[in-house]
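Here the complex is missing one protein chain, while the rest keep their positions.
And then chain A:
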Amino acid sequence: MLNRVKRRKLIDNIFKNIVFLCTMFGVVILVVLMFDILRKGLGWINLNFLTHFPSRFPKKAGLASAIVGTSWIITLTALIAFPLGVGTALYLEEYANKTTKFFKILELNIANLAGVPSIVYGMLGLSVFVQMLGFGRSILSGAFTLALLILPVVIVSAQEAIKAVPNSAKEGAYALGMTKWQMIKCVVLPYAMPGMLTGSILALSRAAGEAAPLIVVGAAAYVPFFPKNIFDIFTVMPIQIYNWTSRPQEDFQYIAAAGIIVLMILLLSANGLAIYLRNKYQQDI
């Protein structure tokens, strides 16, 4: 009898160690990945790297046009996706009758869109924005494509933020005789804004790391100038990094690693900002 208990405790202990190792696997990989990329790329980051255009010569190659391109794309994507996403979320949470078929189709549709591979959005962008609407291989086409890609995430996170607004505050606004829109403007939006911003920043940081849809839309890897307006061709950091990775010369691998470091700093600070916003405003409410 005692032996059985001992054996079961032993199994439990072994199992605990196995699942602990599973969890640590992710942590260890993260550390190895970060360390490996820092080791390869850190020595190549300098002012020249950040201010030069791409080049055939590793020592002269820089990330300048990709940094500017990513800034254009992300700004424009935010301007398109944020109002659309928040608007849709407001409709779903505040206006729509949740028992109608239309509402159910909308929700199901948004959930399905979230699972569509990003490269398929690239095909959509290629045929609709590049060809049909005639925007060409431009910043505008890229931004619309990425905006549609992150729209489901923006909508769902905005919905969560709106759901968290206390009912008593809404009813107070109605009691003062406000229309629904006045109530949304004065109560829902100010309350839910930090949550909406947090979700949108996270979605945008995902968009900033995307390469596949933009390659399909036709972003170039070699853009030796700064885009002047939204109809110019462009490149972004992930595509520039991809281009460097796929070159045979070894030096370009180090440059790719340097590019990854810059990209990761950008994404991690965006995530940090989102977490900061969440923590700061969560306490106030």
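Definition applied: a contact is a pair of C-beta atoms (placed from the backbone, for glycine too) under 8 Å apart; a residue touches a chain by one contact, two chains touch by 3 or more; residues count from 1.
One rule holds in what follows: contacts and distances are computed from a predicted model.
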Chain not displayed: protein name in its UniProt record ("Phosphate transport system permease protein", "Recombinase-like domain-containing protein", "Monosaccharide ABC transporter membrane protein (CUT2 family)" or "Flagellar hook-associated protein 1"): "Phosphate transport system permease protein"
Residue among A:58, A:172 or A:218 touching the omitted chain: A:218
Option touching the unshown chain, where A:61, A:76, A:92 or A:187 are the choices: A:92
Absent-chain contact - pick from A:77, A:118 or A:138: A:118
Contacts of chain A with the absent chain, listed as residue ranges: 8-9, 11-12, 15-16, 18-23, 25-27, 29-30, 32-33, 36-37, 40, 83-84, 87-88, 90-92, 95-96, 105-106, 109-113, 115-124, 126-128, 131, 148, 151-152, 155, 179-182, 184, 202, 205-206, 208-212, 215-216, 218, 238, 241-242, 245-246, 253, 256-257, 260, 263-264, 267-268, 271
